[in-house]
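Once you've had a glance at the structure underneath, I'll fire off some questions.
All protein chains of the complex are present and in place, except for one that has been dropped.
Order of writing sets the chain letters: A, B and C. Residues in each chain are counted from 1.
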Amino acid sequence: MNKAGAKVWYFPDGYLPEKVGSGPMEAHEALMLLNTSSRPANVKLDFYFADRDPVKGVPVSVCAERVCALRLDHPEDIGGLAIPPLTQYAIRVRSDVEIVVQFGRLDTTQVNMAYYGAMGYSADECEEF
Amino acid sequence: MNKAGAKVWYFPDGYLPEKVGSGPMEAHEALMLLNTSSRPANVKLDFYFADRDPVKGVPVSVCAERVCALRLDHPEDIGGLAIPPLTQYAIRVRSDVEIVVQFGRLDTTQVNMAYYGAMGYSADECEEF
Amino acid sequence: MNKAGAKVWYFPDGYLPEKVGSGPMEAHEALMLLNTSSRPANVKLDFYFADRDPVKGVPVSVCAERVCALRLDHPEDIGGLAIPPLTQYAIRVRSDVEIVVQFGRLDTTQVNMAYYGAMGYSADECEEF
Partner (left out) sequence: MNKAGAKVWYFPDGYLPEKVGSGPMEAHEALMLLNTSSRPANVKLDFYFADRDPVKGVPVSVCAERVCALRLDHPEDIGGLAIPPLTQYAIRVRSDVEIVVQFGRLDTTQVNMAYYGAMGYSADECEEF
């Protein structure tokens, strides 16, 4: 199986922390997308919530042989979408080339920071491609 | 492989922290279930312990195109089951449609919180379906 | 694919923290094994190190429909083997029935604890079975 990743990635546990810390690093969540192929990846992000319809098809791209970090608390990184803090959300990532995607949270709500990171669940395709 | 997740998920490491912290966030464990399909997911939760028989078949549901967060320290979220704190337990999740499930713990036992999160181990089916 | 887990699990990153904390929880590493099948799992643990030969075939068992937590800093849990702290080690788990295995570390070296947890890398079989 010759693979440079997967075309669909799922991340059920998104939850933006409050920005109340005073340390040198700001609380945030981010998505890291690695494209090791020789052509750019055209990616669509779908955001799911607990009690409203999903926001689908936010376009981003990842250059060939580059890693790209998207801040999920920066609307300008995700097509203008403002995710409210302290709200459960989930992400589906769809790409036209195989990529590898990881999720990270840095929480600084209290005096010291806490990390949580997860490789996504991946699939080769999904219905809505 | 056209997939929106898996129908069976396993989480070996459940262990509810004590609720002794005084910070703004309460210690807890939670299960996040993402259903990207266009129909509701009928889910059964099975809880395993170290020294007693499992509790099987706790029914929950996840609406179409929604993410659902279940608090494992809230009996009302899991069919009235009260999991004792500081006790090892494990979870199996069985769904009639493909979903993606993640586990998270927030511990506030000491002054600052600590996170631990894990994507589950997944399978397409299991014996008792 | 009707599966209740896998028969071989790999954990590359074992590193017992020092027991210098004074909080209510003791620093440790542990292995959580979930057996959802209806018969006991006969398990062999293999420990790998950076600069000496592995210790193979430490026998443990997991009852049917139970989760079992093994403390890796307690020699009595792992056949008398005393793993030195602050030393890199890795674990391979081999079972005669399908199980799901997760690894957890609790570090209390400093004032507040830090967690790290990981589902293992799994395979259906390995050469030395």
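Going forward, a residue touches a chain if its C-beta (ideal position, glycine included) is under 8 Å from a C-beta of that chain, and two chains touch if they have at least 3 such contacts.
This structure is a prediction, so every number in the text was calculated from the model and none was measured.
Looking beyond the chains shown, say which of A:41, A:72 or A:100 touches the absent one.
The one listed residue touching the chain not shown is A:100.
Going by the touch rule given at the top, which residues of chain C touch the chain that is not shown?
Touching the chain left out of view, chain C contributes residues 8, 10-13, 46, 48-51, 53-54, 88-90, 92, 105, 107, 109-112, 114-121, 123-127.
Please output the residues of chain A touching the missing chain, sorted low to high.
Output for chain A: 1-6, 23-25, 32-34, 36-37, 65-69, 100-102, 104, 111-119, 122.
FYI, only the chains that are shown with their structure count from here on.
With chain centres defined as C-alpha means, what is the inter-centre distance between chain A and chain B in Å?
22
Centroid from C-alpha atoms only, then distance chain A to chain C, rounded to Å. What do you get?
Averaging C-alpha atoms per chain gives centres 31 Å apart.
Among the residues of chain B, pick out those that touch two or more other chains and give their numbers.
Residues 111-112, 114-119 of chain B each touch two or more of the other chains.
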